[in-house]
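First the structure, then my questions, so here it is.
As you look at this complex, bear in mind that one protein chain is not there, while each of the others sits in place.
After this line comes subunit A, so read on.
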Amino acid sequence: MFKRSMRRCCLLIAAMALISGCWSSKEIEDLSMYAGLALDVGDPTPLERELERKGATYDKKNQITATIQIVPAHSSSSNQGDSSTKGKVPEFLNTTETGDSLFEIMRTYSTRRERAVIGHHLKTIVVSNRLLQKRGIDSIMDFVLRDNDIRPSCVVFVTEGRALDTFAKNASGTVPAQQLRDFLRNRFRTNRIMEGVNLTRLDALMRTRQSFVLQNVVAAKGELELSGAGVIKGASGKWIGSLSQTDVESISWIRGDGGGGAIKTYDWRGEPIVYEIESMKSKQKAKITGDDISFHVEIKSEGRFIENWDIREDPSKPKYMEKAEQLFEERLNAMLREFMRKIQTQYKVEVAGFGESLRIQSPKTWKKVKDRWDEVFSEVPVTFDIDLHITDFGSSTK
């Protein structure tokens, strides 16, 4: 009697284990990953229009167009065993959907692609400036920040034009979404590349309602270039204009966080001479007298005299070096002036980290002004003290 009940018990337990099977398991090959997300103003593509005309539509107002870059593109096993295709860069597939909610669009992809998309490997988000002009960045990014799958390390870019175009196929065959993220690694070579704004930082910037800049992407004929930055106004969260490549350089000089780069200027004969940045350091000092705030920025840099088109000059002469130093300093000063003019009078935003220094150096003052910091800053005088030092002239005297 006991034995039989025991046997039944065992059978039951075995059945429980077998029936439950593989809970919530999803094989990786049945999924596909999106590496990039491009957000545009709602404007259905011709393909979508055709699909919609044939009845593939639902109740929506077409506010946003989202393109996801799916890797890998292959869904069939046709290339199996072909070793020549192995090791080549993976191909991608762009899928565009238009709708009102980003999440709804994400789920709509499942009606168009056989493998469900997962967000764990999202690397870059590109937002078009037109969408950012229409809607604040908080509402656009809400789903991305809320979603559990998407990693906070994902980097955000803006583009002037259609964000969709930045994901076009290019000659090198790389995945543009990955390529964009990898561009950021080149910061040690040029200070025209900003430190990438990932979702964690974006969240912080948005919540404090401060103005900030996002790296701008330019796309032409499938080629991508990082160029300048888009300015997001803190109060509204909207795009208000763009900064040039030199402005981005200026920001790195003021913050002192550039890894490398060059200053090019022209000497008295109009010939180009170039300074290679080896190190840069800056100190933003806030001076508060009563209600008046002013900043003094000390910039120190060491570098190399790296290129000289003026063959009549001898770089080994200290006198010439001193003159060259001065020329470079003048050039940098001009750059910074131009940048300050842009942010103080043209855009009336503060994006170079002055607010941060004020917050650290004088928290009381910061508390008073932080809600209208952009306006306050546009009246704040900023002085610069630039000290460039040429350490050497490379391995050639001529």
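Simple rule for what comes next: a contact is a pair of C-beta atoms (placed from the backbone, for glycine too) under 8 Å apart; a residue touches a chain by one contact, two chains touch by 3 or more; residues count from 1.
Note that contacts and distances are computed from a predicted model.
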| item | value |
| --- | --- |
| Options "Anti-sigma factor antagonist", "Spore germination protein", "PTS fructose transporter subunit IIBC" or "Serine/threonine-protein kinase RsbW": UniProt name of the undisplayed chain | "Spore germination protein" |
| Among A:His121, A:Arg135, A:Lys233 or A:Lys342, residue touching the chain not depicted | A:His121 |
| Option touching the unshown chain, where A:Ser25, A:Thr345 or A:Thr397 are the choices | A:Ser25 |
| Hidden partner chain, residues of subunit A it touches | 6, 9-10, 17, 20-29, 31-33, 35, 71-72, 74-77, 79-81, 90, 118, 120-121, 123, 149, 151, 178 |
